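Since the structure comes first, as structure tokens, the remarks are kept for the end.
Omission of a single protein chain aside, the complex is shown with its protein chains in their original locations.
This part shows subunit A:
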Amino acid sequence: MFAQFFGGYLLHKKLVTSEDLTQAFEDKKHTRMRLGVLAINAGLMTADQVEHVNITQQSVDKRFGDLAVELGYVTEEQVDKLLSQQPTEYLLLGQTLVNNGVLSNAQFEQAINDYKTDNELTDSDLEGSKNESLNKLVTEFYHLEEASNARMLTDYVTMMFKNIIRFIDGDFTPLEAIVIREFDAETLIEQRITGTYDAVTCITAEKDVYFEFAKRFAGENFGDITGFENETVGEFLNVVNGLFAVNQSNEGGAELTMTPQQFIQDKKISFEKPAFCIPVVFSFGEVDFIVSTE
């Protein structure tokens, strides 16, 4: 999940475009990590030092690691340690953006350091998928600390993203949320959560994008069945909300249930309380996830 939010951060900082990210998520599948980016991320080398090694390599037939050791930037042990680490998704994204010429090593260095500082993330946070770290990231990204139901919203949005990665794909970029009171929906599915607290949750997109989202979740070819997309997106929302309800029940003792989903087409819907609309850009288009707590 850190890779997607790192992408969102780069987009927000206008260091990349949405197209750059879509391309990078596609290319990332074949990207191999390079020592330079790993060393920058670990804070062992600066971008200037990496560039120096790269330039020196053009006249000397030596591997990057050997040259970096010779030049005194890193030790052999540090190189061995870096090479033995499993590359994380956000680093693979960073490496791909560097490979594609979207970011220079210096821009990557600045961005990764700012990203960690702004979100108070440590390297160990970024290597794992601890709930606490993910919640912190989500809260910071969406400024949820100012919302009235901050904790619930954070838990919900974190759960939602985990399940998008689990069931749809990881090739998306979250955009900044907008607060809305109404929504002009082309195709929308809604489910209410009721109990200890009440919420309205929706997934909406333009028809063709909505259809593609449904296909991703179905995994099999149900596309020829009428109404397939509503049924499928509805079931995805149901699964996310159900897992959220169980989580809240187990961790906080909240007792929640849900109403059957409602399909809405070409209609303006209103929310009693301000709703968070979270746009998520996939390679096939933008899907909006809406949550409003009442």
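Everything below uses one rule, namely that contacts are C-beta pairs under 8 Å (C-beta built on N, C-alpha and C of every residue); 3 or more make two chains touch, one makes a residue touch a chain; residues count from 1.
In the analysis below, contacts and distances are computed from a predicted model.
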Query raised in the report: Name the chain not shown, per its UniProt record: "Stage 0 sporulation protein A homolog", "Carbohydrate ABC transporter ATP-binding protein, CUT1 family", "PepSY domain-containing protein" or "Cell division transport system permease protein"?
Result: "Stage 0 sporulation protein A homolog"
Query raised in the report: Among A:Ser133, A:Thr187 or A:Thr232, which residue is in touch with the absent chain?
Result: A:Thr232
Query - Given A:Leu256, A:Ile269 or A:Val291, the one touching the chain that is not displayed - result: A:Leu256
Query - Residue ranges of subunit A at the interface with the undisplayed chain - result: 167, 218, 220, 222, 225, 227-228, 231-232, 234-235, 238-239, 241-243, 245-246, 248-250, 255-260
